[in-house]
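Have a look at this one.
The complex appears here minus one protein chain, its other protein chains still in place.
This part shows chain A:
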Amino acid sequence: MSQAEVKSPEPVVEMLDVSITFGAVRALDGVSLRLLPGEVHALMGENGAGKSTLIKALTGVYTIDSGRVEIAGVETQFATPAAAQHAGISTVYQEVNLVPNLTVAENMLLGREPRRLGRIDRREMNRRAATSLLALGIDIDPGSELGGHPIAVQQLVAIARAVDTDARVLILDEPTSSLDADEVARLFEVMHRLRDQGTAIVFVSHFLDQVFEISDRMTILRNGRVVGERLVAETTQLELVQLMIGRDLQVLDRLDHAVQEAADDAPAEQRLPVLSAVGLGRKGSLEATDLNLYAGEVVGIAGLLGSGRTELARLLFGADAPDTGELTVRGSSRRRLRSPRHAIDRKLAFCSEDRKAEGVFEELSVADNMLLGLQASRGWLRPIPTSTRDKLVGEFMTALDIRPADPSLPMRSLSGGNQQKVLLARWLITEPDVLLLDEPTRGIDIGAKTQIQQLVADLAEKGMSVVFISAELEEVLRLSHRLVVLKDRRKIAERPNRGIDVNDVLEIITGERGGLAEKERADA
């Protein structure tokens, strides 16, 4: 592997063999990172790969357990983020940490205001702020209130504030996630300017195209380890994604496709869709998307983190209100789903990826958790009779093999996998026509995982329409009859899952090899 040994200048930051352990979890495992002046360095990796832990280790938020950090050749360990900032390492986080009701200049010089005779010298403050802003090509009035500017400008002000403290290293954590294309271009201009002035920039983003546009070099992390350091110019998107998700493509075979082919001979397209979305979209989460769901079919949604997978499911369920488009349920008159309640009444069900925040009621019993969906539909005046209750709970505890097999336990005492099964049972009890599953197997052990996969296959066989979202491409490919690929909040491909392997999906996502994806995009 061509380790990018360039005639490099002295690195401003060199982290060597850094490890951090939280309890039993090795968050960073012998990670090395070097940042060179005048370079944009992308930090890549899936969720939980250790990107933010690494940033926090560098900036003194976390104490490292072993390894060394050298700043300009001097071994250093920052005790606090303030110490790191003092040494010229500035971080701008995704959410702008500024005060919206102060002026731009006040924000930029907060805590180090120029004083005259003990009073803040406003004139001088505005002058200094204007100078720094102009140096970055940001043309706004430093006396204006910060909150009155769009988020993108606020982000630029945050960056201006960060570099104003003589930053040698600027860390940008997901700076583009709430920006539109023009605003991204503006941010990149500022980044170019800073890079040319010799600042080392760390860029964290889930948007591959942006990473490839702006970065010079990248370090790829997976499960707390460095799996590669590359020059962007010598790397393809495909290679990067393979490194990120840890797939050795040569080894991949088509083990599950025998099952696959048998399942997909149902000519779905001739039937009426159970649910049909036309131009469904929402600003900042998903571009207008068409999608039809048919009975007895599993539709797999593939895409990287931030591609719009979750957003699509939430729009289909009415969990978020769409800005555009229409949803038709079973051919009935076109109308938008106003709320989850509305969707559930039309026999939709949605398991959120965020089990803890959006699914589980920790203090309630397993039985109550399981029956809440049905109970909510019946309303408070019609409690579920005890006999029905016991029958349903008993049935699903056995069918889904939920352990411990005591439905009176509080939900919080169950493992993640069993909680997930309870949530599935909750929706199955409501007998939905369409089941939207967002990461139903994330963070659960392999046994529960296979059980859930099996369940999904069985449900589709019995005529349910299932949408299956997972970060694990094999899982998506194993279960789905049809595949929808999302990238950068847009549907880029949709095709029957016939003879597709992980490699093909990655190629679609990264848009490499023969413009396959381009063709798909034109069709869509």
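One rule holds for everything that comes next: a contact is a pair of C-beta atoms (placed from the backbone, for glycine too) under 8 Å apart; a residue touches a chain by one contact, two chains touch by 3 or more; residues count from 1.
Following the convention adopted for this analysis, contacts and distances are computed from a predicted model.
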Please identify the absent chain by the protein name in its UniProt record; candidates are "Sugar ABC transporter permease", "Beta-ketoacyl-[acyl-carrier-protein] synthase III", "Pyruvate dehydrogenase E1 component alpha subunit" or "Cytochrome c oxidase subunit 1".
"Sugar ABC transporter permease"
Touching the left-out chain: which of A:Thr76, A:Asn223, A:Thr328 or A:Asn503?
A:Thr76
Touching the left-out chain: which of A:Ser352, A:Gln420, A:Ser480 or A:Thr510?
A:Ser352
Which one touches the absent chain: A:Asp368, A:Glu475 or A:Asp504?
A:Asp368
Out of A:Val13, A:Ala27, A:Ala319 or A:Ile469, which residue would touch the omitted chain in the full complex?
A:Ala319
Check each of A:Arg112, A:Arg378 or A:Arg498 against the chain that is not shown and name the one that touches it.
A:Arg378
What does the interface between chain A and the hidden chain look like in terms of residue numbers?
63-66, 74-80, 83, 86-87, 317, 319, 339-341, 344-345, 350, 352, 357-364, 368, 372-373, 375-384, 426
